[in-house]
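Below you will find the structure I want to go over with you.
All protein chains of the complex are present and in place, except for one that has been dropped.
Labels A and B are assigned to the chains in the order they are written; within every chain, residues are numbered from 1.
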Amino acid sequence: MIETKTLPTEYVTHPGAIKSSSGKTLRTDEMIINMGPQHPSTHGVLRLEIVVDGEIIVDVIPHIGYLHRCFEKHAEHMTNYQQVIPYCDRLDYCAAINEEHSYVLAVERMLKIELPERVEYIRVIMAELQRIASHLIAVGTFGIDAGAFTPFLYAFHDRELILSLFEMTCGARLLYNYFWIGGLSHDLPPQFVGKAKEFCTYFKPRIKEFNDLLTYNEIFIKRTANVGVLPKDVAINYACSGPMLRGSGINWDLRRDDPYSVYHKIEWEPKVGKGEMGTVGDVWDRHIVRMCEMEESVKIIEQALAALPEGNVQAAIPKRIRPDAGEIYARTETPRGELGFYIISDGSSTPYRVKGRAPAFVNLSVLPDISRGGMIADLVLIAGSVDIVLGQVDR
Amino acid sequence: MEAFQNLGFWGTLLVTVVLSALPLVFILLYALVTIYLEMKVAAHMQDRLAYMRTGWHGVLQPIADFIKLLQKEDIISVAADKKLFILAPYIVFMGTYGAYAAIPFSSIFIGANIDLGAFFIIGVSSLVVVGILMAGWASNNKWSIFGAVRSAAQMVSYEIPTALAVLIAVMITGSLNLQDVTKFQAGGIQNWLIFGGPLPLLQKILITPFTVITFLVLFVASLAEVNRTPFDLPEAESELVQGFFTEYSGMRWALFYVAEYANMFLVSAVAVALFLGGWESPFGSFLSGPIWGMFWFVIKGMVLVFLQIWLRWTLPRLRVDQLMYTSWKVLTPFLFVCIIAIGLILVL
Partner (left out) sequence: MTAVGIYFNNIWLALSSIAIGMRITISHLFVRSVTTQYPDVKLKMPERARNRLYVNIDDCIGCDQCSMACPVDCITIETIKSTPDQDLGTTSTGQKKRLHVPVFDIDIAKCCYCGLCVPPCPTECIVMTDVYEFSEFDRKNLIYNFSVMTPRDIEQARAKLKKAEEEAAAKKAAAAAAAAAAKAAALPAAPPAEKPAGAPQSQQPSTPASDSPGQPGKS
C-alpha cells in the first residue's frame, strides 16, 4: 500500500539497487519519511524529512519554524529594555536563566554598569543550577531516545529540586524573569544557601547512580559509541558550540575563554570528550560531557556559595534605561552552547534591533551531516544528543 | 480429559468450548493483574505511585481502562487495507491463544496433551508474525511497516535460539510432551532441569553450567519473541512511534495489548515447564497436587513475568543490527556449544 513513484530508468544503476542471482536488476526504492512534527522523539516540533534506504539513512532535511514566535520583532516593539527579559526566558524554556543572563549582560555592557559583587555571585549560582537542570533534561530525554525510561524520571526528580530552589528565590519554576538589568529581582531568601548546599551534597551520588544505570550500561554504550561522529573540523566549520563542540574534543568554553561574571574567580575546568568508548565526537562523548559538566557545575556552585559576599542586589541604574546609540554583542555559555545577543540601540528606550544567536539552531544545522549512513534508531539518538530546544531554534 | 469421553457429539463440543474458554478467562484475569503489576512496578522503580484513585491503590484501574477501550471509537483510516486491518489483531491473538492449548497448567489441566507439545507451541506462536506483518502492511503507515518488518526479522531469528533451547530440554528428558517433561523434574527444586534434572550426581554437576546457560539464553530469546525491552524494536516508541500498532485504537489495540501480555506469560510458561519444574512443587511432594500444581505453575510464571517487567524498566533498547548480532553471534553459538556438551555428557 505504500505508494512508490515511477522512477527514471537510471535509478537502477543507483548503488542501492540489488542484483538478483540471474543478473537481473531488482529495483529497490528509497522511501521518504516525515519524522515529526508530531513524533515522540523530536523534542518538540522539529520535522525531519528522512530519505531512507531500508533502515539506512540516505539524507536528512530538517524543517524548522513550527514554533516561530517573532522574538526579535517583539523585542523591538516593547516599551523598554526590561520587558524583553520575559521573552528571552521563553526562547530556551529549559534554561531560562542562561538566556536572561546573556541579554542582561548585553544591556549592562551597553549601559556600562558596574554590578555589586553579590549580584555576580548569585548570577553564577543560578546559572549553574540552571545548567544542571537543563542537562538533566538533556540526558534524561536522551535516555528515553535510547529506550530507557527510568533514568528520565530520576533526572526529572532532581530537576524538580532545583526548580524548587528557583521558586523559593523568585517565585517561578520555569520562566523566571530573575536577572534584571543592573541586578536581580529579589535577593536570595535566607534559607537558600543552606538548601542549595544540601542539594549539592544530595546530587553528587545521584550523578553516579545515573551513570551506573544509563551511561555505563553496555547496551547504551553499544548504541551510542561510534554513532553520529562529529569530527573536530566539521564541528568548527558549522560553528557548533557547547557540549556539541566539547564532545568533539575541542576545549572551548566561554565561561573560561570569554569570561563574564565571576567565573574567573572560581576553580573549575571545561570537560571535553575523549572518545573513551569509541571515536572522539560520538554521541556517547556528548552525553558524558554533559554528565561531567553537571559535576563541574556542582563544584562551581559550592565555591560560589562559600564565597558569596553580602551586599546590595541592585546596582544604581537610571530610571529609564536608554543606552547610548551603538551596538553590542554579548555572549554567554548556556547549556546548549554560545548564546549571544546582538543589540543595536538608537538611544531610545527600546532596542532598535535584537538578534539572538541561538546555539540550538546552529548545532542543529550539523545534523544532516553527521547522521547520513546511520540507521533510524541512530538518528533519534543523534538528534537527542544535539539537545535542541525548539523554542530557541525557531525563536 | 478422559472423563469426558462418552458424551456424544454435542456433549463433547460443549465440553471442548468450555475447556478451551478457560485459558481465555485465565488470560484476561492475568492481563488485568499484569497490567496493574507492570504499572505499579514501573512507578515504584521510578519513585512514583502510579494509579491511586480507582479503588485501593488503584486496583480497579485496569478494569476501568478496559471499559474505556471498549467504548472508544473504532477508527480505520481511509487508506488502510480494511480487511487485513481488521483481521490482523485476531490473528495475533489467535497465535498466542492457540499456543496456550499445550501449556500444562497442572497435572490434570492441559488443553491438549499432545506428544509434540513443545514443538506445537513454537509452531503456533509463529503465527503471530503473520498477524504483525498484516497489521503493519494494512495500516498503510510507514512507521507501521517498519515495525512490522523489524518484528518479522526479529521473531524469525529469535525462534532459532528458542528452538535450540527447547531441543536441549528434549535431549535430557527424551520427550516433547510438556507433561512428560514436567513429570521428569519431579522431586523438588534440585531436580529441575535448570539444575541438571534427576541425573546421576557426576553428570548433574557436569551438566548444570550448560543448563543454566541454556535457561538464560531461552529467557533472553523469549524477551525478543515477545518484543520486550531491550528487544522492543518493533514498537520502539522513540523511533517508530508505536510500531505496527500505531494506527490501531480502541478494542483492536487492546487485543494487541492483551496478546502481548498473554505472550509474556506464554514464553515464561514454556521456560517454566521446560527448566523450572513446571507445576511440580519446589519442595518435592510437600504442597503438591493438581491445585497446588496450578498455583506453583502460575507463581513461577509470574516470577519470570516480573523479571521481564524489571528488565523493561531498567534497560535501553538495542539497535536492529545489534539485535541480529545477539541472536546469531551470541545466543545461537552458545546453544550449539551447550548442545554438543550436553550431548556428550548424556552419552557418558
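Here is the rule we go by: a residue touches a chain if its C-beta (ideal position, glycine included) is under 8 Å from a C-beta of that chain, and two chains touch if they have at least 3 such contacts.
Treat the numbers as computed from the prediction; the structure is a model and nothing was measured.
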item: Displayed chains contacting the withheld chain; value: A, B
item: Identified contact with the non-displayed chain, of A:65, A:189 or A:309; value: A:189
item: Residue among B:13, B:52 or B:67 that touches the chain left out of view; value: B:52
item: Residue in contact with the excluded chain [from B:41, B:76 or B:114]; value: B:41
item: Contacting the left-out chain in the complete assembly, out of A:98, A:134, A:217 or A:345; value: A:217
item: Given A:48, A:91, A:144 or A:170, the one touching the chain that is not displayed; value: A:170
item: Absent-chain interface as seen on subunit A, which is shown; value: 78-79, 82-87, 89, 150, 154, 157, 167-172, 175, 177, 185-186, 189, 209, 212-214, 216-219
item: Interface residues of subunit B (partner: the chain not displayed); value: 41, 43-49, 52, 310-311, 313-315, 330
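Note that only the chains that are shown with their structure count from here on.
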item: For the subunit A and subunit B complex, residues of the former touching the latter; value: 1-2, 31, 33, 39-41, 55, 143-150, 153-154, 157, 213-214, 217, 219-220, 222-223, 375-378, 380
item: Complex contacts: residues of subunit B adjacent to subunit A; value: 42, 45-48, 79-81, 137-138, 140, 142-143, 145-146, 229-230, 232-233, 236-241, 313-322
